[in-house]
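Rest of the complex left out; these chains stay put.
Chain lettering (A, B and C) follows the sequence in which the chains are written, and residue indices restart at 1 in each chain.
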Amino acid sequence: MSTKPILQAKGLNKRYGRVVALDNADFDLLPGEILAVIGDNGAGKSTLVKALCGAVIPDSGAIELNGQPVHFRSPIEARMAGIETVYQNLALSPALSIADNMFLGREIRKPGFVGQWLRRLDRSAMQRIAREKLSELGLMTIQNINQSVETLSGGQRQGVAVARAAAFGSRVVIMDEPTAALGVKESRRVLELMLDVKRRGLPIVLISHNMPHVFEVADRVHIHRLGRRLAVIDPKQYTMSDAVAFMTGAKLPPEAALAA
Amino acid sequence: MSDDATGSVTAERGLQGTDQSVASFEEDRQSPLKSLQRFLHEYPTAIPFIVLVAGILIFSVAAGGRFFAPFNLSLVLQQVTIIAFLGIAQTLVILTAGIDLSVGAMMVLSSIVMGRLTVTAGVPVEISLVLGLLTGLLCGLINGVLVAVIRLPPFIVTLGTWSVYGAMVIYVSHSETVRAQDIEAAGPLLQWLGNTIRLGGGAVLTYGTIAMILTAVIIWYVLNRTAFGRHVYATGDDDEAARLAGINTRGVYIAVYTIAGFICAVASWALIGRIGAASPLGNQTANLDAITAVVIGGTSLFGGRGSIVGTLFGALIVGVFRNGLALAGVDSLWQEFTVGILIILAVTIDQWIRKISA
Amino acid sequence: ADIVGLITKTEGNPFFVKMREGAQAKAKELGLELQTFAGKFDGDNDSQVAAIENLISAGAKGFAIVPSDSSAIVPTIKKARDAGLLVIVLDTPLDPIDAADATFATDNFKAGELIGQWAKGTLGDKASSAKIAFLDLATNQPTVDYLRDQGFMQGFGIDIKDPKKYGDEDDARICGHEMTGGAEDGGRTAMETLLQKCPDVNVMYTINEPAAAGGYQALKAAGKDDGSVLVVSIDGGCPGVKNVEAGVIGATSQQYPLKMAAMAMEAIEKFAKTGEKPQPTPGKEFFDTGATLITDKPVSGVESIDTKKGLELCWG
């Protein structure tokens, strides 16, 4: 806890009409760590990360990146600040191809005049890289990189979104349930990929309902309950069943964790 | 501690030695019909093309040699030029799941500005041409800002600006046509797009038509070969997803409406070339005709799917039907009737081909 | 000030714009408050009904109207008259004509007849073998449309069959009818099509001068702008008369919207002051504001004035 958090939020609030999605929520992400965020359905986890990456503007609260206050008004700003996100609903354009989706908003242009002045896309480079990234994830069953995303299976789509974030994140990578629709093999790849990314020095925020995954890769676990951070625990000091108990309200977490 | 991680770990022991090859399925040998279907599935724009060819064949029989003469076919091309221009502008907008009801009004307003400035105000023709083009651009920009920044439904925005630009037309023109002779005297440049090139067999191409085709090529390039084009499709497909994926959807909307306005202004130049004059009348049905061309061309009104080439074919299909019916001696009442039915038929065939090829 | 109204067919047609300008000038002169209305397109009855209702509601003394649908508007006009408003119908008479307090009309049929006679006279012997292209207004044949068209046929010596519609004639000299919407682009496309149908066309009848200008562009593109095709039109607006002068149009029938509107304003003012209603032209059911043939190539037996005179009288 001595290092300064790379991404930090204090007292975030967000309500939708009557529904309170964030209720004075705090958040810290330390450099180089994998932070898991767990919590019941509807606890406000997705809203929290959306607030962190500019997709939702909180009603109140402060966010700091590297100690500097930031006010993202759109996901582009967060992305330019180096925060890359896999959204729970994936944020893919169904009618576009896999390669197009991977490079949406950061297309590669051809070298030289054609690219500089005619702004022509380098299709083949993008396709090649897209295929590489997908292969790293082991998404072998994708037969055609120019297939439109709407023709992919649910898991294949998720793979595309994860590959995109992992390939382009430069400061923080946020993943909202990246393995929810993935098969055993593909999930394993995503976990390995996360460890890879971590090795590159990038911190990761992982939202997941899969406790074995969480306990396998996370350095710290942020437990979210009823719109706020309930506690942060060290997965090496608590068991899965403790975590689940805290998260569902069956047990109260110890003071130390609360203070974390 | 990690006493719990066993479950997933044991399951994954089975992963060792996993098959690493890319899945591939045998293709059975294909009948010609099958390969046609597959072709149509991959190139959906081929469908309006087929309908167009079918239409031409039918009228070549029904309306006799007069229809299939090179001159007449080039005439159809001239007649659809304006609608195709507007259709290109409209395609851009519709691809973003919008609609622009003001294209006709923007075109007429631009042409009136060009004509009146040159003839009545005596402004040098080059300057009034530029000002006319800027008028269209500005009108489009206004549409775009209203759609993107205030986030109003495009239908309402352009319905409103249609009224507004229409009123401006009457105000600026005093409802008077700027006569062809006066334009010829004061600024023949405005009629320049009406010049023609003679091709073999009596076919005649106007510069306006060439300008339209050039515009189509440029927009096609932008849509299919540049990042901006991809962003247009993504925004139309699912604008929330596009926003989350880091696209400046607001910028896309503004750009698209502005470009549409500019294309309408270019169309107005071609319109002066075609009718010689700058007229405040007419083009009341131009909006609907342009949208029809876009939709027949296979572009979805819900955004994200479609192409410029389809729109060109769509415009040609309607042009061929109208011309062919008139030449076949069909009464104007039954022309309307038949065009209505043919529009439905054309899209039915399109649907049907897509279905069997799906 | 007393409120008076003017309701025209559409906003965009110069004919009606001039009418509005005439009415505005006269109303100002007489110290009346003028409210103007227009339909959204040719044949827009509903907007005119709403306009009349609004005038009743506003407490107007009377109004002048160019009816879009000369019979469908009648019950609403009756309502207005029952409410004590003076109703003057301009340009196109109502059906029945006495449903209005007064009618100041140009006789559109007569206007057509004049150009028909002129065309026949100009062609002389060739009239019997002429080939005529008709550039009409719209498929639904609004009143002006069939009156002008049938007037022309009558004047040219074609059996018009049912005088309330065109298209039922079987004269071989008719090449065909195409719709222009009364505008240049429609005129050009229509004439291109008819030229394809009948390359030997030598008479082009047009519903109005914008359509004529558009049709002329088609002739020009086909190399037929050498005077081999007679162009006739109706309206007599200043650009139209200039086109006659320039030889684009052979002859046009001039009408007088400014005069019509100004007279209507005067009549309503008089009615508001004295309760006196205007009287029709003796021998007719309406007050005829006249139509005059304008051409620089007069034909004997058809009264006409030249373009110089026409430009003095033209309306815009």
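Side notes on the structure shown:
In the analysis below, a contact is a pair of C-beta atoms (placed from the backbone, for glycine too) under 8 Å apart; a residue touches a chain by one contact, two chains touch by 3 or more.
No experiment lies behind these values; they were computed from the predicted model shown.
The complete set of protein chains in this file's complex follows the formula A x2, B x2, C x1, whereas only one of each kind is placed.
By definition in this document, only the chains that are shown with their structure count from here on.
With steps allowed only between chains in touch, the distance from chain B over to chain C comes to 1. Of all chains present, the one whose mean CA position sits nearest the global mean of protein CA atoms is B. Taking the mean Cα position of each chain as its centre, A sits at the greatest distance from chain B.
One simple way to say how far apart two chains are is to compare their mean CA positions; for chain B and chain C this gives 36 Å.
Between the Cα centres of chain A and chain C there is a gap of 71 Å. Of all residues in chain C, none touches two or more other chains. Among the residues of chain A, none is found touching two or more other chains.
By the touch criterion given at the top, residues 11-14, 16-17, 41, 139, 167, 176-179, 181-189, 192-193, 196-197, 210, 213-214, 216-217, 220-221, 237-239, 242-243, 246, 248, 316 of chain C touch chain B in their complex.
Partner chain C is touched in their complex by these residues of chain B: 66, 72, 75, 78-79, 82, 166-167, 169-170, 174-177, 179-181, 194, 196, 204, 271, 274-277, 279-285, 323, 326-327, 329, 331-333, 335-336. Partner chain B is touched in their complex by these residues of chain A: 55, 74-76, 79, 85, 87, 89-96, 100-101, 104-107, 109, 118-121, 140-141, 143, 184-185, 188, 210-213, 215-216, 235-237, 239-241.
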